[in-house]
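Removed: one protein chain of the complex. Kept in place: all other protein chains.
Chain IDs A, B and C follow the sequence of writing; residue 1 opens each chain.
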Amino acid sequence: MANIGFIGLGIMGKPMAEHLIRGGHTLFLLTRSGVSEDLVALGGIVCTTPQEVAQQAEIIITMLPDTPDVEKVLFGNNSIAAGLTDSSEVRKVIIDMSTISPLATQQFAIKINELGHDYVDAPVSGGDIGAQNAALTIMVGADEAVFSKVKSILELMGKQVTLIGGNGAGQVCKIANQIIVALTIEAVGEALLFVSKAGVDPEKVRQALMGGFAASRVLEVHGERMINRRFDPGFRIELQQKDLDIVLASASALGISLPNAATTHELYNACVAHGGAKWDNSAIVKMLEKLANHEIYKRTE
Amino acid sequence: MANIGFIGLGIMGKPMAEHLIRGGHTLFLLTRSGVSEDLVALGGIVCTTPQEVAQQAEIIITMLPDTPDVEKVLFGNNSIAAGLTDSSEVRKVIIDMSTISPLATQQFAIKINELGHDYVDAPVSGGDIGAQNAALTIMVGADEAVFSKVKSILELMGKQVTLIGGNGAGQVCKIANQIIVALTIEAVGEALLFVSKAGVDPEKVRQALMGGFAASRVLEVHGERMINRRFDPGFRIELQQKDLDIVLASASALGISLPNAATTHELYNACVAHGGAKWDNSAIVKMLEKLANHEIYKRTE
Amino acid sequence: MANIGFIGLGIMGKPMAEHLIRGGHTLFLLTRSGVSEDLVALGGIVCTTPQEVAQQAEIIITMLPDTPDVEKVLFGNNSIAAGLTDSSEVRKVIIDMSTISPLATQQFAIKINELGHDYVDAPVSGGDIGAQNAALTIMVGADEAVFSKVKSILELMGKQVTLIGGNGAGQVCKIANQIIVALTIEAVGEALLFVSKAGVDPEKVRQALMGGFAASRVLEVHGERMINRRFDPGFRIELQQKDLDIVLASASALGISLPNAATTHELYNACVAHGGAKWDNSAIVKMLEKLANHEIYKRTE
Partner (left out) sequence: MANIGFIGLGIMGKPMAEHLIRGGHTLFLLTRSGVSEDLVALGGIVCTTPQEVAQQAEIIITMLPDTPDVEKVLFGNNSIAAGLTDSSEVRKVIIDMSTISPLATQQFAIKINELGHDYVDAPVSGGDIGAQNAALTIMVGADEAVFSKVKSILELMGKQVTLIGGNGAGQVCKIANQIIVALTIEAVGEALLFVSKAGVDPEKVRQALMGGFAASRVLEVHGERMINRRFDPGFRIELQQKDLDIVLASASALGISLPNAATTHELYNACVAHGGAKWDNSAIVKMLEKLANHEIYKRTE
């Protein structure tokens, strides 16, 4: 059993840390808003700085909102890097499970390697439900040897844990996921809106299409939400918007033109302008509805 | 067993007519380039005009490239309408299985009804393979009573035959299908191109994503084609482009804004400009590749 | 002085025909809704079919809404073509001043040439004000010799009459005009909306920008309308939408990808969905405002 640090105990991080404790590990915990009683009751140990976490644990997991947050925890004041320097005789592993820039990730990994430690990027998909059920999909960027060392720990939190490639590859895979999910939601929105404004029952169409090439998890799950007008998350608009920020900034840096990701990002901006930051990401259809001056509704009862 | 007319015996229509003959029906056949020997050998009867087909058959099926073709066969010189007028004592059924404008379809149906006959729009998906295996998905717009009358005949050609609604609803459903398929292909293209230019193995990413919300038939089938560079159709670029023409013209007529369908249509234009009219529709990724100055390739062997 | 036919006496055609009568020509007139008393009082002669117009006049001008209208008048029942055939001993000139498809134009010209007559495409810009003031910009596609023959007649209706190239070139030039005007209006809309939502005075910005590279007639005229909320036409949304239909269909036929023309077309669809068919084309900014949940307003009084 290992000493594991866990920084960032939000809606995702808290259940993930809990699975690790229940898996028999000793957890060193830190989060901005204070560690919850539950985790302490289970045996979690509260720390006061990233530096302290990095001194105590041999594996340090971060689960934070965005790139600058990870950078600060890794290299800011009283940082993980400071803690690693204090304990330079042991080769420790940093696992960043946040969704952040793949280009920044590669730079972070190089710096951590230069300090004599290992880096793993391991962003997840599956949302808070996946985190609670230890059913996350985890996309890993790491050296194979390092991956072998931490695989069993990741498997306490996720069902599908895949090594995609070296450092950054986990984040690249997550970007691909976010492009496809956002654009497929937008596509399903265009299609169901067309159907409804043409006077046809969108639910019958959705069911008919599930048998052919239009079939997707998004048509199944998000399509149903659009038709039944249930826009409570799920995955929030503001997070989808932030992830598309990362997508487009990375595409700009790599010299790639992503026309539909760009257009779709603008529609998420519009959602936020209408107070939709906390809506489910399927609510992008509301912006298409505004333009068409028509709201999707079911014909069948 | 019925007397069935079949007009349009191309790559799709020919195997469909064959299934009907094998199902025990008498077929009256017409196609621009001459009816093939095979169908005649099976017992098909060759006609010389749509009018003649409509005089001989009680159910008349059309399977033609585009809206003006259907209009001409229905209402031009020596047309189906002329044949229907000649035999006005029997209530006959026209089944249009082409993919054409839903708005034109509704007008055609009204005219046929005015002549005292019934109209069914029944576009298909599943391609030439689906046609050969009698495994098409058939999306039907018709009155329920008329649908009941022709359902068993449609089932000789398709596996999934669904009544979506009244006249035009079959075409509306097909449009929804084409929007989703084209835009999901484009989305998968953006994602896999990003992955490849970022130096990560697109095949590993594709497999990892098949487990989550990005999963779709398109990621499975067309994603694989993009990675393995197999762009022989499948569903041809020029047909996808023509179907998006119908999508966008219909959206314009109905007052709907379809931003990503519009952008994607332009990329199909570009494919045609590069000699790609006969490529598989997954080859839209080649245009994204041109912009990014990078071609997707596998890292694994 | 010449015998001139004029078919299509709407908001544009009527004042244009009047200038020709006042220029001393004999006019043979036809329009769907009946020729106005004014034109008859000036000496215009009313005809009942395009065929009759073509029999009487040596130069026949058409000013009609869209491609199918021109096709019908040229080649339908009792058409211009029929009139030309009746009078085949004289080489007559057809001048189409409508805005229609350049590809269809080239085919029309070939057919007219085959009948032994000449064709000129001469679409205009400048709107009803330009028509009333004989101040239209006229973009001509014709053989040079034919252009010389009709130039003085065109100059009775317009101030700037330019021969762009052979048949179709006038319509191609008009398409270029429509692309630039529509996209510049959209661009000015994005910019002024940004300024206003950022809390800055859009009128001050508009004036500051008129001095630099952002300066355009559109910023001057349409920008002012957006800020002062005056959306009475001008050039109507429904006409701009129809012209973009021609733009995009032509681009599709020629194999050109026009990403921003495509997106902008969809925003015009949205305008129509909000009852804006008769608004000025600058009202496209209203759709951007809907997405941003903010309406442009002046800070200065």
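Observations on the structure shown:
As a convention for this text, a contact is a pair of C-beta atoms (placed from the backbone, for glycine too) under 8 Å apart; a residue touches a chain by one contact, two chains touch by 3 or more.
Treat the numbers as computed from the prediction; the structure is a model and nothing was measured.
When the whole complex is considered, the residue among A:H25, A:H265 or A:H294 that touches the unshown chain is A:H265. Here the missing chain is touched by one residue of C:N3, C:S36, C:N133 or C:N293, and it is C:N293. As for the chain not pictured, it touches chain A at residues 241, 245, 248-249, 251-252, 254-259, 262-263, 265-267, 269-270, 272-273, 287.
Across the interface with the omitted chain, chain C contributes residues 102, 125-126, 137, 139, 160, 162, 164-165, 168-169, 172-173, 175-177, 179-181, 183-184, 186-188, 190-195, 197-201, 204-205, 207-209, 211-219, 221, 247, 250-251, 254-261, 263-264, 267, 288, 291-294, 299. Although one chain is not drawn, its touching partners on chain B can still be listed: residues 259, 263, 266-267, 269-270, 273-274, 287, 290-294.
Here, only the chains that are shown with their structure count from here on.
Remark: rotation between chain A and chain C after Cα superposition is 180° (nearest 5). Distance from the chain A centre to the chain C centre is 52 Å, each centre being the mean of its Cα atoms.
A straight line joining the Cα centres of chain B and chain C is 36 Å long.
Multi-chain contact residues of chain B (touching two or more other chains) are listed as 251, 254-259, 263, 267.
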